[in-house]
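With one protein chain held back, the other chains of the complex are shown just where they sit.
Letters A, B and C name the chains as they come in the text, with residue numbers starting at 1 for each one.
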């Protein structure tokens, strides 16, 4: 069962905290959370069939920005669960909200946002999110309401 | 000579891009920029004598949040320069703006912000930024005006 | 059930391969295997109660050397299982053999060795492995015969 604070989030990724994720302060280094967000983002885009759809038309997702708000220190050993939800669906980009739950804290350890742009690698320009991707996103959003 | 787009930025850190910084897309992975911001932040806090001052009174900086806006793809080989400037000086926290210059692009490759909170590890609470730290920060800011 | 090729190995650690573990060659970067060995080593030392025992007497494990032999390329998505077995138990050091199984390959993807020295942080010298640690190690070894 997913954590109640991940209700509405999709493509939950569960990862053990590694000893080597910690830095000289003895807690998980701030950079590691950004890797966890990346894993959540990749899982989300796959679940929305975005990867396959876009390969077909030579489009790809590019990360425009990422932000993370650190709530609680995470230490080894622990297990984290990270999920994503569409926060805003624009014409050429989408904003995903990510939330990291620490099993030890039984609470939110960090949360943040990624802005993903759909990019045409041939013209090197952002393009309109394909209709089928938009529908898949909306379906995912609907399923969690 | 520092890059003109780092004018006003302090504690410039210069780092070679490593081949291993790249991911399966063949450009520097988004997570790496957050490590570079960390290096810039540490250098900045040291230049402001924050580390020594705070050790004396058992206070320490904690990262509350970080954000990065990706402007240009970076590839190996390249060298980056990253600097920091105080964007906002609050009562218990400060916002640093970081800017990454790619030597190859001769331009901004990414920029973003860190919010650092001064934290008392004994009481586990944020505390007022010590006056001497505030003065050091303001002096750094003045020196770049 | 653990993979037959991990028979005799202890403290198995199971980890999902992350997209971000891959490098510009499109397979898991060689450095990542060394992190997985570290995770296996830490799990092994904990299972042998080494951490607690040694904390009590202010001794600690230090990594003297590590080696990895790469057998098969690993790609995202996959899951790896990594275990350890004592290969040699010396007076002040032990050699652990690590083996990484890729679930996708259903086979060994890499294997290697760590040499761990028991170190007295006060005298800054290697010391004899405590008798109780030696017994715990031998018991683990026996249990897998």
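The rule is short, and it goes like this: a residue touches a chain if its C-beta (ideal position, glycine included) is under 8 Å from a C-beta of that chain, and two chains touch if they have at least 3 such contacts.
Keep in mind that this is a model prediction, so the values were computed, not measured.
Contact with the chain that does not appear here is found for just one residue of C:14, C:49, C:65 or C:87, C:65. The missing chain lies against subunit C, touching residues 29-31, 34-35, 38, 62-70, 112. On the side of subunit A, the interface with the absent chain consists of residues 19-20, 22-24, 26, 29, 31, 76, using the contact rule stated above. Even with one chain removed from view, subunit B keeps its contact list with that chain: residues 13, 15-16, 18-20, 35, 38-39, 42.
As a working rule, only the chains that are shown with their structure count from here on.
Subunit A and subunit C have Cα centroids separated by 31 Å.
Computed centre separation for the pair subunit B/subunit C is 35 angstrom, with centres defined by C-alpha atoms. Centre-to-centre spacing of subunit A and subunit B amounts to 24 Å, using the average Cα coordinate of each chain.
In subunit A, the positions touching at least two other chains are 35, 38.
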